[in-house]
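With one protein chain held back, the other chains of the complex are shown just where they sit.
We just call them A and B in the order they show up, numbering each chain from 1.
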Amino acid sequence: MDVSPQQTRRPLRRAFQSAELVLVGNFNPAIIRPSWLARNGLIPDEEADAAEITLLRPEYAGFSIGWATIDVRFDRFAVASTDESQWVTLRDLLVGVFALLDQTPVSAMGFNLSAHCQFAEEEALDPLLSKLSALPAVWKSWIDRPILRQQKVKGARPKGGGTEYTIEVQPSVVVERALFFKAHEHYANESEDVGVVLDILQSEWDGFFEHSIGTFEAVAYDWISEAE
Amino acid sequence: MSTAAQRFAGEPNPGLAGGPSRFATSFLRPSPPSLEGTPAELKPTDSEFKVSDPAPIKSVVALPAPPRSSPERFDLLQQFVGTVLDVGEETFSARLQDRTDQSRGSEIAEFDLEEVSDFDRDLVQGGAVFYWSIGYRISPSGQRTRVSRIRFRRLPAWSRSDLRDAEQAVEIWGYMLDDSE
Partner (left out) sequence: MHPLEVSVFGPGVGECVLLAPRPDYWIVVDSCRVDGVPVALRYIEDQGHDPAAVVREVICTHWHDDHHDGIADVLRRCVSARFWCSAALRSEEFLTLAGSARRQYDKKHGVDEMAEVLKIIHERRAKGVRAAAVGPQWADESKRLVREPDFSLWSLSPSAATLTRAHNEFAELVPKLKSPKRRLAANEANDTAVVLHLETESHGSVLLGSDLEIQTDPTRGWTAAFSSFRGQGLRRAHTYKVAHHGSKNGHAPEIWDSMVEPTPTVLLTPFRSCRLPGIEDLKRIRQAHEGATYITANPRGAKPRRRSNSVEKTMRMVSSKRRLERTPGGQLRVRVRADGTRSVEMIGTAFEVGTAETA
């Protein structure tokens, strides 16, 4: 029976998701401390007091405030969270920090999202993987039983503003019956004006997630229907 | 192990972002700033065919992998962004916009002030913005608990440069105040 993916589609369960916002530029890790965030009203005092510090040095600041991790080096500023309910707060945190440090030169920004998308029990993923994209014959001459294990597709997000949008997919080695997806969007900032990236962040962050999760699901179901 | 085998067999464990990696590359030879993934993730193509001079040592301190976040998970079912309309003695009313399904129209609702964390109570004022998230918290052992969270947005206050920018409006538009028919 020929049934379209939409008709047979069960929701994918996303596990172990992580969102990360990365800026590249010139930063001063010595400033970024839980107490500094609290003093400037960006996080509650209670979160600052309960922060787990990895290392605080003039050249590096790394700590966790429960729902987010902050990692700051001279040339890289990253905030990440595995709690989907806080991804919007992650954006606010970065906007807040750089509204205060508004003279910081920032040359690029990256959005990252990764997730393991698990299929419902009835879906048989393993047999499907062997039927994926035909490989050129040359591979079979040099590798026995070759299988394509990872796809990485680069382009531009429709209606997005980034210079590059990349999606990677491969079988998950952490979650059973799952595919591991990673999405990345790159924004170059020639002016190095942090205000420009903050405007982009506020207008594109939600769209990046919505589109990336939609792509994960579409690709995942496409792999099944192709195999069927 | 051959280069080809390294390429795929050596895939980093794509578990929780920020988790410790077997492939910390920052010791002694800091990698160039990466926008993709955490800096500790091995990028197989980086070392594949490149013959590079050793980069200058920037630090004698081994920079650690980024810190882990909480091992608990949160499966988000629904999220709203709310704007406080009115605050009473024990309740506040708010306009809610659905972030999960943006095709839905805005709603009005009333909340008990008790639903707001102590550290956010002072933020409950007319015009204040908050996020209301509903989902399941899953402990490392798999225990599921249904959760509702209200968190108020915290953003910096008005700065000098903000105010200078606002005052420029008078310089640009001020002539309109002098017009008369």
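Quick note on the criterion: a contact is a pair of C-beta atoms (placed from the backbone, for glycine too) under 8 Å apart; a residue touches a chain by one contact, two chains touch by 3 or more.
Given the structure is predicted, the values throughout are model-derived calculations rather than measurements.
Undergrad: Decide which residue listed in A:Ala51, A:Val95, A:Val194 or A:Ala220 touches the omitted chain of the complex.
TA: Going through A:Ala51, A:Val95, A:Val194 or A:Ala220 one by one, A:Val95 is the residue touching the chain not shown.
Undergrad: What subunit B residues would touch the chain not displayed?
TA: The missing chain touches subunit B at positions 77-78, 83-86, 93, 95-96, 104-111, 115, 125-129, 132, 134, 136, 146, 148, 150, 155-160, 162-163, 165-170, 172-174, 176-177, 179, 181.
To be clear about the criterion, only the chains that are shown with their structure count from here on.
Undergrad: Centroid of subunit A to centroid of subunit B, CA atoms only: how many Å?
TA: Centre-to-centre distance between subunit A and subunit B: 11 Å.
Undergrad: Inside the complex, what are the residues of subunit B that reach subunit A?
TA: Per the stated touch rule, the residues are 8, 11, 13-18, 33-39, 58-59, 61, 63-64, 66-70, 73-76, 79, 81, 99, 117-120, 131, 133, 135, 149, 151, 153-157, 159, 161.
Undergrad: Of all residues in subunit A, which touch subunit B in the complex?
TA: Against subunit B, the touching part of subunit A is residues 15-16, 18-20, 22, 24, 40-47, 52, 54-55, 57, 59-60, 62-64, 66-69, 71, 73-76, 78, 80-86, 88-89, 92, 95-96, 99-100, 102, 108-110, 112, 114, 116, 149-150, 166, 170, 172-174, 180, 182, 184, 186, 206.
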